[in-house]
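Notes follow once the structure below has been shown.
The block that comes next holds chain A.
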Amino acid sequence: MDLSIVLQFFISGVNLGCIYAALGLGFFIIYSVTRVLNLAQGEFVMLGGMLTVTFYSMGVPILLSTLVAVVIAGLLGGVLYRGVIHPARNLSKATQTFLTVGFAFAIEGIALLIWGWEYRSLPNFLGTPNIHLGGATIIGQTPWVTGITLLVVTGLFFFFGHTIQGKALRACADNPLGAKTIGISVERMSLYAFILAGTLGGIAGAIITPLTMVSYSIGFPMTIKGLLAAFVGGITRAEGVILGGMVLGMAEAIAASLIPSGYHSIFALIILMAVFLCQPRGLLSSPGKT
Partner candidate 1 sequence: MPASRAVEQPGKNMKILKHTPVPILGQVKKTIELRRTKVEHLIMALVVVLFLTMPLFAGPYPLAIMMDIGFYAIVTMGLILLMGQAGQLSLGQAVFFGLGAYSSAILTTQHHLAPWLALMLAAIITGSIAAGIGRAVLRLRGIIVSGVTLVLNLIFFYLVLSLVDLTGGANGIINIPSLSPVGVIPDSLFDYYFLWIVAFLLLAFSLNLVNSRTGRALRTMNILAGGGEETAQVLGVNVMKYKVQVFTLSAVYASIAGSIYAHHIGCIEPEIFGAHLSLLVAIMAIVGGMASPWGAFLGAGLLTGLTELLGGVRVGSG
Partner candidate 2 sequence: MRDYLNWAKDILISARGQGGEARDGSFLELKNVSVSFGRLTAVDQVNLVIRQGDIAAIIGPNGAGKTTMLKLISGLLPLSQGEIWFKQRRLDKISPHHIASLGVTQVFQDIQLFSNMSILENVMVGCHVWTDAGFLSTGLKLPHAKAEEKEIMERAMSKLSLVGLEQKALAPPANLSWSEQKISGLARALAAEPDLLLLDEPYGGLMTSEIEKLSQLLLKLQQGGITILMVEQRTDEALEIANQVIILDSGAKVADAAPSEIQSNEHLIATYLGGRITEGGKLHYAASE
């Protein structure tokens, strides 16, 4: 095989992997604290992208637009918890999970009303140029995607490992009852988890928009992709989700370069299936916590 293809495959795989990991992390945070699968996660991504585009087109500098969009997405995460999940806290987790679908539909409907159906795009952050590398190309925005994902992941590990709030969140995830007995408010931590997940979704939306475009309807596909990354890697560990995202990205890249055109998506999914069947709880997961 041509060297340029191998190189391009690697670049594409990492790039897609970072996107999927960023999408999957939101699921991880909410699921580990509340045991709810937030099927509205993709809507945060959509909002992150849409809002960034909106502010940017109003003349706000790109980084500031991104920041404001991400903050709003985070707040919406809080709204989802306060308005939907918290009132239903006595219902089963499955029911709460499906309530998030209702929320997703509502957000999508409102987005359609506000922004219409058109696709929107953003220029590459700070106009980063494309890099040509031995026949392969790194598209300008890609380093941003990889870099910001890395930054977010590092930030998350620092947050969980070295801050009081992060440790409290982790305690809730590991043992809700125990956390309660030592005086951690599980409800408050759940709220934080949703806000954090909203923020992460917003960031993901903002950084991928220059690559993929954004419209009101991208939420559900994003949810599915993120969910897959989370499931493959093991939804109970952040490292698992990142690895899952990478596996998914690489699988798609391998498929695109080796498999006859038209069967790409199936091949990537079959790899996932194999992962599931061999490693039922995901590639990395703490035992006994599915």
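Candidate selection criterion: all candidates are chains of the complex that A comes from, given by their letters.
The definition used in the following text is that contacts are C-beta pairs under 8 Å (C-beta built on N, C-alpha and C of every residue); 3 or more make two chains touch, one makes a residue touch a chain; residues count from 1.
Predicted model, so just to flag it, every value in this text is computed and none were measured.
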Here the complex member from 1 or 2 that touches chain A is candidate 1
What residues of chain A sit close enough to touch candidate 1 in their complex?
-> 37, 39, 92, 94-95, 98, 101, 220, 224, 227-228, 231, 235, 262-263, 265-266, 269-270, 272-273, 276-277, 280-282, 290
